[in-house]
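Complex shown without one protein chain; remaining protein chains in place.
Up next, subunit A:
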Amino acid sequence: MAGSSIMENLFQHSLEDLIKAMRLQLIGETTFISKAVEEIRREIKSTDQQTKSTALQKLSYLSAVHGVDMSWASFQVVEVMSSSKFAHKRIGYHAASQSFNDDTPVLLLITNQLRKDLSSTNEFEVSLALNLLSQIATLDLARDLTPEVFKLLSTTKVFVRKKAIAVVLRVFDKYPDAVRVCFKRLVENLESSEPLVVTAVIGVFCELAAKDPRSYLPLAPEFYRILVDSKNNWVLIKVLKVFAKLAPLEHRLGKRIVEPVCDHIRRSGAKSLVFECVRTVLTSLSDYESAVKLAVEKVRELLVDQDPNLRYLGLQALSVAAPKHLWAVLENKEAVVKSLSDDDLNIRIESLRLLMAMVSESHVADISRVLLNYALKSDPGFCNEILDSILRTCSRNFYEIVVDFDWYVSLLGEMATIPNCQKGEEIETQLVDIGMRVKDARMELVRVGRDLLIDPALLGNVHLHRILCAAAWVAGEYVEVASNPFELMDALLQPRTSLLPPSIRAVYINSVLKILIFCLDCYLLQSDGSGSLYSVNLEGGQSELFSAKNDTEATELATCGGLNYEQDVGFNPRNTADYSGDLSVENGIDRAATHGKTFTSTLLAKKNFMHESIVSLLNRIELIFGPLITNQDVEVLERSQNILSLVQLIKEEIIDNSVLSVDTIEKKDTRVSAIINFMRDAFTTELGPVSVSAQGRVAVPDALVLKENLDELQAICGDTELPSSSSFATGGPHCTTTSDASSSNLLKNEESGPLNESTSLIEHRKRHGLYYLPSEKSEIFPDEYPRANDPKSNSNINDEAAELVKLTEQSLLLKKRTTQTKPRPVVVKLDDGDLTPISVKRPEPRDDSLSGAIKDVLLGSETGPSVSRSYPSGKSSRKQKEKKKLSTNDRSEMKENAVDSEKPDLESPNSSSKNHGHSKERKHRGKEKIVESEDHDHNEKKKSGHRHGRRKTHQRAKSPLNVASQTPVIPDFLL
């Protein structure tokens, strides 16, 4: 046995050998590591401590650097930890801190070892144990080792004491009852003359105060002393952090610390300290004008500094100030805007945030425009940051900042055409949401949708598919305000739609159905009431005039695919739904006036729904959807099947009718008319936004068992893929199978498509080389908003920066909107304070569940008699301490109450959990204290807080037992 041990020892690879070998290995890192681990597994079982510890060291190296699992070796870790040799012990402790966690079963075995090492005379052994405890302490460990840690809190060895103090944080966290034992000694250490000890204590208080600041208000005098006296920047920074938490809770505290903090800002040469002061002022002392001014001055220095770190932090400080002191941002806007073109992404993002903070409804349009130009020029990442912040800012609180929705909708459309845009999902939701909420924006929405749908280039961009989905839905849903349904149809039927994923294709198909129904309906009604065409008014006459003009322009007017946008009630049934009552001439004129040029252009394009165009439309649908009935995706297949059946049904009769020429009376009675009427009615109901809580308001039927286990269903469904993600609320279902439209079909469509087209469209396409891309776009729809990729907008950055500065200037002057021509349209909101369906990404609120527990312990030591059960030390001494602690809290609370009577009684909810006798006693004492404390107040008012503090220290030194009762001096201090 001895022999093998020597052999093992001599031939074992050390950690260094392992690292060397790994650097030279040729077999691949993973193979090498698994071989090494195999070797370690063998070696670690050795009875020789040296071999074992070396193996463990290698393992912990592999675990830390190469991510090898070492939880299997936890027992060996314990073995090595308990070695008597320091070198081995060190390896063991390191391995434990590396691999142990709350669930490690062997944790129970190390309590005694830790206790032994914590009490060791060798400070380095103690340090090892403390280090481990700071990382892995569990409730059990913390509870069992509290006495040892408590002893170490007052050891003379600074090296150990500072570590013990740091460990207290973890102990408190895991075992709050330890507060009763250790808190007093922890506070005493604040007064230590050892800077390292003070650093450690203040660090602990900084962490504790971050979770639950209120409990530490009584310690404010101590902290104040440190703030004034300390010369150590580390300590000052931490104390400032503590005060940043405490000051908002107690305004008198703010008054006291504002001067010292400003002093530090003025005097200190350390940037870190100055920045911390500035941040403290801006977050917690923002009511003190002069301090804020000083802080903002410092921020300005940071903003123009050479060091990008300082510039970045300066911007961050400004965004802290922005909500309360917007002027601070506006004063520095040049620097902010300049930062938008900084090399550093962090700085750019920070400045973007600030810019968006400055936005108000008067110039949101201009700022968005400039930002969009920046977006075009910047790298994809930042481009999307910009888009994201525009989208978020504008959609905030039901688009409260947006006045002109036509502008906003066209902005969304523009964003979609930016090459790097990856915000498809967000734009999709907003497009649909605006459609449902803002009635007046629908016409522009359809126009923007049309522009997007009609561009075949966009279909190839995966990121845009979601936007196209929204555009298609909008086009179908609001087709009645479309300028040209035939054009929409063309766009939706173009061959490249085969590039879309099936779920979106399904939406396209559904929109085709809606548009088809609309066209047919118009066609029937038109031929139906041809008489009414003559009963026309001024508007109608005008349109006649325009169509006459069109006649001269295009010979093939009949099939040009224009929509006769008729004002007659009967003519447009979906308008009837929207505008109840008679859609008279005035109404028409109103609308024409409202929508200005767009509407006039609608009239310009006015065409009759001619028989031929309808027939050719039906033919095309048949042709293009024909191949889809073999599509693999059920949704696409079913919808196209439905639409095809409908088309076949209608086509027969319409063609029949055509034989009878324009026999309108007969047409009216046909089956087609009835069908279309039904279909139209089905689509008439307007879709609105749905409250998030809507589902909750639906009563659950009695027979329905919702908590039924649906696991079996999964087995049945088997490999059926689940819908990927929900697209929009009213959209179609979402299936994810690849589109299978073969290229041959595609070709055929491309070739045969035009043949069935009306001649004008053919000519049209010839002219533009592209499918379905009308060039009159710019003539018909005068584009008030410069295109995103307009070459002229690529002017140099400086100009833009200057422009942006100018724009932000406007908000400084708070200029009223004067150019606003129309009132802000109504945005539909649901009553019960629902959330917008738009997913605005906000930072999650921080979890502070811990604070409650700590507060209980710190404020009301009365929470639990549970302390005693587990605490092993002498009962009497514990009780004494407990009492002392109690009196501390009572007094501080009582005083607080005396000072601020409005403050809710913090104790009352806790006192019930206390045992009866005790509470009585306490009450009694509490009463006494009120009287006493009032006296105290009077006395203390005359003394300065500072002097008082000193006196207190003096007393403390003399009789430590008195300390506790003297601690709660803050109220005086605060006065």
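In this section, a contact is a pair of C-beta atoms (placed from the backbone, for glycine too) under 8 Å apart; a residue touches a chain by one contact, two chains touch by 3 or more; residues count from 1.
The criterion applied here is as follows: contacts and distances are computed from a predicted model.
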Suppose you had to identify the omitted chain by its UniProt name; would it be "AP complex subunit sigma", "Ribosome biogenesis protein ERB1", "C2H2-type domain-containing protein" or "ER membrane protein complex subunit 6"? "AP complex subunit sigma"
Out of A:49, A:422, A:642 or A:691, the sole contact with the unshown chain comes from A:49
Of the listed residues A:184, A:225 or A:241, which contacts the missing chain in the full complex? A:241
Using the document's definition of touch, tell me which of A:28, A:67, A:105 or A:269 contacts the absent chain. A:67
Check each of A:196, A:357, A:623 or A:690 against the chain that is not shown and name the one that touches it. A:196
Across the whole complex, the chain not displayed is touched by subunit A residues 2, 5-6, 9, 15-16, 19, 23, 48-50, 57, 61, 63-70, 85-88, 90-91, 94, 100-102, 122, 124, 130-131, 134-136, 159, 162-163, 166-167, 169-170, 196, 199-200, 203-204, 206-207, 210, 233-234, 237-238, 241, 271-272, 275-276, 308-309, 311-313, 343-347, 349, 843-844, 846
